[in-house]
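Presented below is the structure to which this report refers.
Every protein chain of the complex appears in place save one, which is left out.
After this line comes subunit A, so read on.
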Amino acid sequence: MSEISMTTAEAATVQPQLREVPAVRMEAVYKHYGDFTALNEVDLKVSKGERIVVCGPSGSGKSTLIRCINHIEKHDEGLIYVNGIELDRQRKNIDAVRRDTGMVFQSFNLFPHMTVLENCILAPMTVNGLSEAEARDLAMHFLTKVRIPDQAEKFPGQLSGGQQQRVAIARALCMRPKIMLFDEPTSALDPEMVKEVLETMKKLAEEGMTMVCVTHEMGFAREVADRIVFMNEGKVVEQAAPEEFFKHPKSERARTFLDQIIH
């Protein structure tokens, strides 16, 4: 493993200009829970500005994959680079990666004891050292962008699921991340609220945000994704452009998965 990291380090110093540093690079990543292998030799590269949709059956390791990217889950083996920073367990690298990435969870995970605005300004103030006035301006900018500036003084519990998820997106954006990670952002929502969240995500995609989304919204995937990553039993089974993936899935597993999901 040390050999691998040496050669990649050399490659980076020898040819810094030749290829752009990818937003995410995973090489032979393993993650175990006891005897269970949640990620099994995963390789993944995400270029800057690329929109990736990760799909696959339940328990296939999608959440684990995305959570390893910002080190909420610690990978056991292999290499992960985010914007060229290696997740090698050094505190400063982990912090740097987390500052570059925003994450949106299935269950929103807003802080229930803080107002929408307080949720949004906490990290900009305590991590980036913004003054309260600056942080408020920033928060209002992004709350306007997700179309809920009028809810700023409310508590999360007073909002609908769709509104809460849009606040969660705004909160993440307030840290001005370079990469946005979404873990089934619409799965916990009532059907009529799915659209407003997907619209928000589409807008982000149009602005060129690098995105990795775990989602079963195949309409969204078709429309927005540059590439679909299909996972099964901890492995990346296939990757292809949406067109290709939906029309001609290569693996049997992807075919049965698509049969189940598209109806």
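Here, contacts are C-beta pairs under 8 Å (C-beta built on N, C-alpha and C of every residue); 3 or more make two chains touch, one makes a residue touch a chain; residues count from 1.
Here, contacts and distances are computed from a predicted model.
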Listed names "Cytochrome c", "Glutamate/aspartate import permease protein GltK", "N,N-dimethylformamidase" or "succinate dehydrogenase", with the criterion being the UniProt name of the chain not displayed: "Glutamate/aspartate import permease protein GltK"
Absent-chain contact - pick from A:Asn70, A:Gln151, A:Gln165 or A:Gln239: A:Asn70
Hidden partner chain, touching residue among A:Met103, A:Ala152, A:Ala170 or A:Ala254: A:Met103
Sites on subunit A contacted by the missing partner chain, in the whole complex: 67, 70-72, 95, 98-99, 101-103, 105, 107, 109-115, 122-123, 126-127, 155-158, 171-172, 175
